[in-house]
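Note that one protein chain of the assembly has been removed; the remaining protein chains are unaltered in position.
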Amino acid sequence: MHAALFGQLTIDGLLVGGVYALSALGLNVIFGVMRIVNLAHGEFVIGAALLAAVLFERLHASVLVVLPLAFVLAFGLGALIQRAFLRRLPTDLASAEATSLLMTFGLSYFFVGAWLAFFSGNFRSVPYLTGAWTLGPFSIAQARLLAFVASGIVAALLAMLLRYTALGRAIRATSQNLQGALACGVDVERVRTLSFALGTAIAAASGCLLILIFTVNPETGANVTLASFAVIALGGLGNYAGTLVGAAVIGLAISFTGYFATAQVAQAAPYVLFILVLLLRPAGLLGKSGA
Amino acid sequence: MSGRALVISIIVVAVLAAVPPFLNGYARSLLYITVLYVALAYAWNVISGYAGYLSFGQVTFFGLGAYTTAIAVIRAHLPWWEGALLGGLVSAALAVPLGYLMLRLRGAFFALGMLGMAQTLQVVANSWQLTGGGSGLFLPPGSNALPVYYWTLVIGLLGFATTLFIDRSAFGLRLQALREDEQVASTLGVHVTTTKVWAFVISAIMPGLLGGGYAWYLTYVEPVSAFATRIDLQAVAMTILGGIGTLWGPLIGGVLMSQVSEILAAQYPQAYLMIFGGLVVVLLVLLPRGIAPAISAALERRRARAAQVQR
Partner (left out) sequence: MSTPLLEVENIRRAFGGVHALDGVSLRVNQGEILCIIGPNGAGKTTLFNIISGVMRPSSGDVRFQGQSIVRWPPQRIAEAGIARTYQIARPFARLCVRDNVAVAALARERTLERARRAAQDVLESVGLASLADRPAGSLTLTQRKRLEVARALALRPKLLLLDEVMAGLTPTEIDAMAVFIEQLRERGIAAIGGVEHVMRVVMRISDRIAVLDFGKKIADGTPVEIADDPRVGEAYFGTQIDETGAGPSFPLKGRP
């Protein structure tokens, strides 16, 4: 392979990885606090992506304008879902994980149907910033760079929120030690609601940026869920720094397979990687040890 | 099963076997779809309801069965039912190594692992020449509905019988024990891995056999419908409605929901997905154990009252 091509695919992959990192961070916030893997995550990403696409088509609204709007809408939607449904699940240990998976599985298809009703089944994209800058032998697509930078900004804002605000401290405390958080007087129920809302809102933000790079329709959400989950499976569930590494790996995998095979095969690439990792170090990924 | 339940079951099966030749095409296809989904729900219920490993990708084996059958018929000129049997065999053969690999994963890892498996096979079917790529494979047309219906009915009955066996056997008790706590089950002498791989194989053979019939019924196979994960959504919704991890759950839920799915699926896919997805969500809040346990509790109460009156 030419070094130039290799470099180009690496750049493309890392830029895409930034968006997946953001999406996976949203999944991780929810998992950290609630111990729930939200299988409807991809549908929230895709819902925002389609909203951004439609608003661009109709009103020529920039994704950067739609992003805060989608963020707020998704925040409300997430809070609603948590209050109305997830909160009411039985919490006994043996079945808690199973019922939460079943419920978010049901939610994911509910939203596939809802997006089909709202947005139709058409594939959409946002032809915004279609140019590219040339940098030596490489070309850097402006849309990809924008998506990467904006993802970085949202992720940095999230990091600041987690580090410096009362809510952030409550989220981190609850993630690390539920009993301890309860003992310290953290309103865990409220933290759960806000975390689910925040995770959903981050999913929406990443969707508004993903649409700058990919063409999507309502049925592509499962791929996003799988890719985001693969990111955190690689990086470690609940591990924020690992998420970045995982996202880079997934981004590269998508970029390289997309070039050497087809875009469709590229969608299966995160999954194949995820399985390979499970084969190589299954113990590290069970998230449970006998201690 | 009590004597009365046995008699009722025999009558129901006799009616299901005797009636189809006298039905019109629409009613017959409705009946076929109902039996198909009940059977798929029984398959899903073994690995997910009894063993507690939620699979959102058992459709992997349904698609595998469909493609195996189509290839066997087109390339090897086998009769369709031999192709479908082969589909069951291929599914079982894949399920053994896949089970050893996947069942080391828990919870979301397993659920998403299986979902991804189905997606991956869909990509493979889409890209491979043997499977006809995106346009799929076409089988010789003919009047296939009736034989496929009986095939499906037999597999549905086998699914029921298998579940009855699991519900009453040492194997089933071990499965339920490992569902509740795998480590404790192992220190009490349960061969955890072997037990759950068996359950996985049972849950794979049935969709494999059913998918073969489905291919012959439709006279074509293509990647999107053969590996449609919404088939799993339906099995999940039906089983939860009827009662997850119960003997009668898949039957009750499947009969109630198949009509809805058949009427909506083709014409209003968005409404169909919202109804099935929403149903799962609402049921988990309002009736998490499903209808079957509620019915048996009611029967129990009536029996108790009758006993009291007699006294």
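A and B label the chains in the order they appear, each numbered from 1.
Keep in mind that, in the parts below, contacts are C-beta pairs under 8 Å (C-beta built on N, C-alpha and C of every residue); 3 or more make two chains touch, one makes a residue touch a chain.
What you see is a predicted model; the values in this text were computed from it and never measured.
Touching the missing chain, out of B:Ala161, B:Leu188, B:Val224 or B:Ala297, is residue B:Leu188.
Contact between subunit B and the unshown chain involves residues 168-170, 173-174, 176-177, 180-181, 183-192.
Definition applied: only the chains that are shown with their structure count from here on.
In terms of their C-alpha centroids, the spacing between subunit A and subunit B amounts to 31 Å. Residue ranges of subunit A in contact with subunit B, taken from their complex: 37, 39, 85, 88-90, 94, 97-99, 101-103, 105-114, 116-117, 222-223, 225-226, 229, 233, 261-262, 264-265, 267-268, 271-272, 274-275, 278-279, 282, 285-288, 290.
Contacts from subunit B toward subunit A in the complex involve residues 52, 54, 56, 101, 104-109, 111-113, 115-117, 119-120, 123, 126-127, 179-181, 183, 229-230, 233, 236-237, 240, 269-281, 284-285, 288.
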